[in-house]
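Take a look at this one; I'll ask things after.
All protein chains of the complex are present and in place, except for one that has been dropped.
Chain nomenclature is as follows: A and B, assigned in order of appearance, with residue numbering initiated at 1 for each chain independently.
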Amino acid sequence: MIALFTDFGLYGPYTGQMKAVLHNLAPGVPVVDLFADAPTVNPRASAYLLAAHAAWFAERTVFLCVVDPGVGGERPVIVVEADRRWYVGPGNGLFEIVRRRAQEPRTYEIDWRPQRLSDTFHGRDVFAPLAALLARGERPPGRRRDDGVDRRPDWPDDLPEIVYIDHYGNAMTGMRAEPLKEAGLSAGGRVFERARTFGDRPAGEAFWYENSNGLAEIAVNRGRADRDLGLAAGMPVAIVS
Amino acid sequence: MIALFTDFGLYGPYTGQMKAVLHNLAPGVPVVDLFADAPTVNPRASAYLLAAHAAWFAERTVFLCVVDPGVGGERPVIVVEADRRWYVGPGNGLFEIVRRRAQEPRTYEIDWRPQRLSDTFHGRDVFAPLAALLARGERPPGRRRDDGVDRRPDWPDDLPEIVYIDHYGNAMTGMRAEPLKEAGLSAGGRVFERARTFGDRPAGEAFWYENSNGLAEIAVNRGRADRDLGLAAGMPVAIVS
Partner (left out) sequence: MIALFTDFGLYGPYTGQMKAVLHNLAPGVPVVDLFADAPTVNPRASAYLLAAHAAWFAERTVFLCVVDPGVGGERPVIVVEADRRWYVGPGNGLFEIVRRRAQEPRTYEIDWRPQRLSDTFHGRDVFAPLAALLARGERPPGRRRDDGVDRRPDWPDDLPEIVYIDHYGNAMTGMRAEPLKEAGLSAGGRVFERARTFGDRPAGEAFWYENSNGLAEIAVNRGRADRDLGLAAGMPVAIVS
C-alpha cells in the first residue's frame, strides 16, 4: 500500500497526477490519501503528524510525503526505512520524528532524476516514481546518508503546539497523550482536563483526550474547538501539572 | 463494491485510514466515496439521503455508513441486509428508511470488537473490518435482532426538510419526487413549481424537479438555491397543493 501525505489538496491536478504515476509504475498497489492537507509548507508540524499516523499502518507501507517549500532548490531527495516502512520525500526534517521513534532507521539520498523533470512538481516527477519502485519491492536507488543531512536534532520529542484542526473542529496537538497521563493542557488562554471520550462530558464542555492515533487532542462535546475556543493550527500548548 | 457514507470529510486521516483497512481486508474490492459530507451528527436526515442513493447501486454492494454522534457510548453495532445489499454502521436510526422501503430486511447486532479498539474511531476499528468481511462474501458475525433496537418508527416516510446542499447550491429534500406529482413545494418563504430540468426554465428562475436519485430538489437555473434563495440544510419544506 502507498499512503499519500501532502499539502497538495484534493482539488486541482496535483494529487491526481501523482496517482496516475503510481498506478502506471506500481499497477495493482492500493493508494490511499492519508493527509492532503498536512500543515502547508511546514515540515516541522507535519513531522509530528506523520509520525503519529504512520505507526498505525502495516509493515511495508510506503509513505509518499510532500511538504516541500524548497522544491526547485537544493534540498536532497530522501528515502527513510524505519520499522519496516518506507518514507519518500524531501530532506527537510519531515521524517525527523519518524526516525527518532524507530529502531535502526536508515536514510538514503537519491540522486536519480527523471528525463522529464519540472522545476516545481517533484511530487509527480521524482517522489512518486520512487514510491512506486519501493512499493514493487525494489531497494532505494541511492546511497546511505547517515551524516544527518535530513535530521533536525533541535526539534523536541513532542511538539507543544496545535498541528492540525480536523473536520469536526478538533485541535490535534503534536504531543503524544500517553506520557501526559492526567496532566492538564492549556491553549488559547484556557486550561483543559483529560477525558476518555466525548460522551464523558456534558454538551458544550471542552476537554482533551487521547485521539485514535495516540495524540493529545482538544475538543468540545457537540461543539467545535476551533470556533468555540478560538484554537488554530500553530498556537502553542502548555502542560499544566 | 464498498460505498462509503460518512460525515468524516475527505481531508484529514479518517477516510484514508478506513480505506487502508478495506484494502487490507478485502483486497481488490473497489471502494467509492458516496458521501463524505452526510449531514453531520444527524442520523435522521442522513437516513433519507442514504435510502435515496443506495437504491441506485447494484446488488451485493456494501454500504459502510458512519454518522455516529454516540461513538464511545452504548449504541449497538448493526448490520442490515435489505434488498440484497448490506449496510454496516451504528444502530441509531441511520438504516430506518432503507429498512422501511425494503422487502424482508434483516437486522443483525454485532458484538465482535477488535483487539485494538479506540474510543472514538469505530469507523476504522469496527465498521470497516465488518464491511470488508461482508464484501468478501461472509455472513454477518452476529445474531438477528428483530426487536427494533435500531428502528425509529416515529420518523415519517418522507422527510419534509432540506437534507443536503450540493456542490452547485441545489437543495435536496428528504422527499421522493414521484408521489408529489405536480404539487408545489414551499421553503424559505417561497413557493416552487415543478419543472423537468434546468433548461425548461429561464436563467435565474427557481423551481423544483426530480433529481437523478429520485428526490425532490429545489434549484435555480444558472444560479444557486443556497445563495439566491437563502436555503440551508435543516430548513422545513411544505407541500402546496
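Methods note: contacts are C-beta pairs under 8 Å (C-beta built on N, C-alpha and C of every residue); 3 or more make two chains touch, one makes a residue touch a chain.
Bear in mind that the values here come from a model prediction, so they are computed numbers and not experimental data.
Visitor: Check the options A:G73, A:G148 or A:P179 and report the residue that touches the missing chain.
Guide: A:G73
Visitor: Taking the full complex into account, find the residue in A:V41, A:V149 or A:V191 that is in contact with the omitted chain.
Guide: In the complete complex, the chain left out is touched by residue A:V41.
Visitor: I need the residue numbers on chain A that touch the omitted chain, in ascending order.
Guide: 7-17, 19-20, 23-24, 27, 40-41, 69-73, 118-121, 124-125
Visitor: Name every residue on chain B in touch with the hidden partner chain.
Guide: Listed in rising order, the touching residues are 1, 3-4, 10, 30, 32-37, 53, 56-58, 164, 166-168, 196-200, 209-213, 222.
Assume only the chains that are shown with their structure count from here on.
Visitor: Roughly how far is chain A from chain B, centre to centre by C-alpha average, rounded to an integer in Å?
Guide: That gives a centre separation of 31 Å.
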